[in-house]
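In this view, the complex is presented without one of its protein chains, the others remaining in place.
A and B are the chain letters, set down in written order, and residue numbers restart from 1 in every chain.
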Amino acid sequence: MNPILHVEHLVKRFGGLVATNDCSLEVASGEIHALIGPNGAGKTTLLAQLSGELASNSGRILFQGRDVTRLPVDKRVAAGMTRSYQITTLFSKLTVRENLAVAVQARTGRFFDVFGTVAGDSDIEDGAAQAAESVGLLDMMERVVGTLSHGKQRALELGMALACKPKLLLLDEPMAGTDPEESQRMGDLIHALRGEHTVILVEHDMDAVFRLADRVSVLVAGHVIATGAPEAIRANPEVVKAYLGDEEDEKEAA
Amino acid sequence: MLALILEQSLNGLQYGLMLFLLAAGLTLVFGIMDLINLAHGSLYMIGAFLAAAFSHYFQNFFVVLVLAIAATALLGAVLEKVLYQHLRRMTHLSQVLATFALILIANESMTMVFGAQPVMIGMPESLSGSVSLLGDELQYPVYRLLIIAVGIAVAIGLYVLVNKTRLGMWIRAGASNPTMAATMGIRIKPLFTFVFALGAALCALAGALLGPLLAVSTGMGESILIPAFEVIVIGGIGSMRGAFVGALLVGMIDTLGRLVMTSAFKFFAVSGAATLGATLASMLVSLLMVGILFFRPRGLFPARG
Partner (left out) sequence: MAPRLIPAHRPETPLTAGLPGPWTAIAIAIVLAAYPLLMRELGEDFYITLGSRVLILALAASALNLALGYGGMISLGHAAFLGAGAYTVAALAGQGINSAWIAVPAAVAIAGLAAFLVGAVSLRTKGVYFIMITLAFAQLFYYLAVSLPVFGGDDGLQLTERSNVPGIKLENDLAFYYFVLFTAGLAFVLLYRLVSSRFGRALLAIRENERRVAAVGYPVFRLKLMAFTLSGGLAGLAGALLANLSMGVTPHTLAWQQSGLLMVMVVIGGSGYFWGGITGAAIFLLLEEAVSTHTEHWNLVLGVLLLIIVMVAPNGVMSLRERVISQFRRKSTQ
């Protein structure tokens, strides 16, 4: 295996609460690696530490062999790690084109460029169109994002992360709040990413997880208790107890 | 020497306690309603002006106090229902502008009613004497001791209200998580009106009490507004305890700092030592606030989880 990401003994405390508890993880290059766990297990907290928005108390994060633990968010994006959000974080008053253009502009650097006009820059326009196409939004470029359906917004959420041409994508519940049709489409989009990109996928939708993931890690109370192929995880008694078991109790009670 | 230090310490305590009256209301409004209210100082000013007005009709100082407080609290409640409850839902920028507008309106209204000259409130006869402290070394005004006593009493009262009553529990819940509090069934709207009126009442108390000491003028609101903001930032927005500690801290630093600086400047024969000392002491407080924001961005006793 060729690990693109090494997480070593990561710890994150909020006052007395230990959200990430000696968490270790390895993600292979080109795979879709799902991260599942019961509510409150600390999945989003872990993702925030990987993207650089949250500083860990101890432990290391190695990306392509390089220690990125103390690297700020913008440097991590430049290195090739981007994130999408569970709660849609887009420029809702701007069009799809403008949203993607902002992301593409970042990729091409020159942040403090005060000369030159940015409107109509063909590199940016092309990049935006490319990103839109990869998530099926090419025919919606001029739509104001706030007017899009939830499923389309989630697709754009993915598109923004893709527009940065990352090597590793951290997807935080991309299917959150989508209906079955939209969810299926999102799954297809993610599936198409395999190989060229590596994906860490946090999801509650178990069908999607088992359909898409190459490997699954289970996070309980901030600690990874098991990693393996989907079928192995499904059969793992500890996992069943900690996670899927709760669901079955709920089903029985209903 | 000792007498001077004791005198200034008592002054600092008095200033700090009055600052606490303003900061307590401000931190609650800020903490629960997430509302920047630049006009908070104006309520203090209005309280003072009302006390001045009432003192023409009533000889009893206590009556004047109660009337001024009640009238200002009523004004606060009306403002909340008419304006602030809409402002709550607007951006911070809109809140800044709207409350800035209120300052303009309040200042100009007071000028129109009372004229441009500062107004004096006569100090009640019975309270205008002095008391001997440290043997006969220091003659300290009774009135200022009264202010200290009232300040401490109100602080205790607020402590009891916030920590020992159901209403206080609602207030604390609202300060730490307003949305959660609303979902748990706490009736938010009347609570907000009450908190706002309470803040106005506290402002009026401070204004009416300080009236006989300082002159009542437009602009007195602004001069206490920024220290009040500094206090709640230092103490932690939404925290009553923070407002108390912060206010005493600021009061002491400002007053004792002024003493130290002015003495130092006099010692080195710097011209304008008094003004320089006063302004540098105020700068010290600003610097303290900046420092706190740097290391403990949520203040000393943050209320929000």
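Brief remarks on what is shown
As a convention for this text, a contact is a pair of C-beta atoms (placed from the backbone, for glycine too) under 8 Å apart; a residue touches a chain by one contact, two chains touch by 3 or more.
This is a predicted model, so every value here is computed, not measured.
When the whole complex is considered, the residue among B:Leu4, B:Leu74 or B:Ile105 that touches the unshown chain is B:Ile105. Contact with the chain not shown here comes from a single listed residue; of A:Thr20, A:Thr95 or A:Thr178, that residue is A:Thr95.
Of the options A:Thr20, A:Thr45 or A:Thr82, the residue whose C-beta touches the omitted chain is A:Thr82. Mapped onto chain B, the interface with the missing chain covers residues 30, 34, 36, 83, 86, 90-94, 96-98, 100-105, 107-109, 111-112, 222, 226, 229-230, 233, 237, 271-272, 275-276, 278-280, 282-283, 286-287, 289-290, 293-294, 297. Residues 51, 53, 72-74, 76-78, 82-83, 85, 89-95, 97-98, 101-103, 105-107, 110-120, 142, 144, 160, 163-164 are the ones on chain A that touch the missing chain.
To be clear about the criterion, only the chains that are shown with their structure count from here on.
Per-chain CA centroids place chain A at a distance of 48 Å from chain B.
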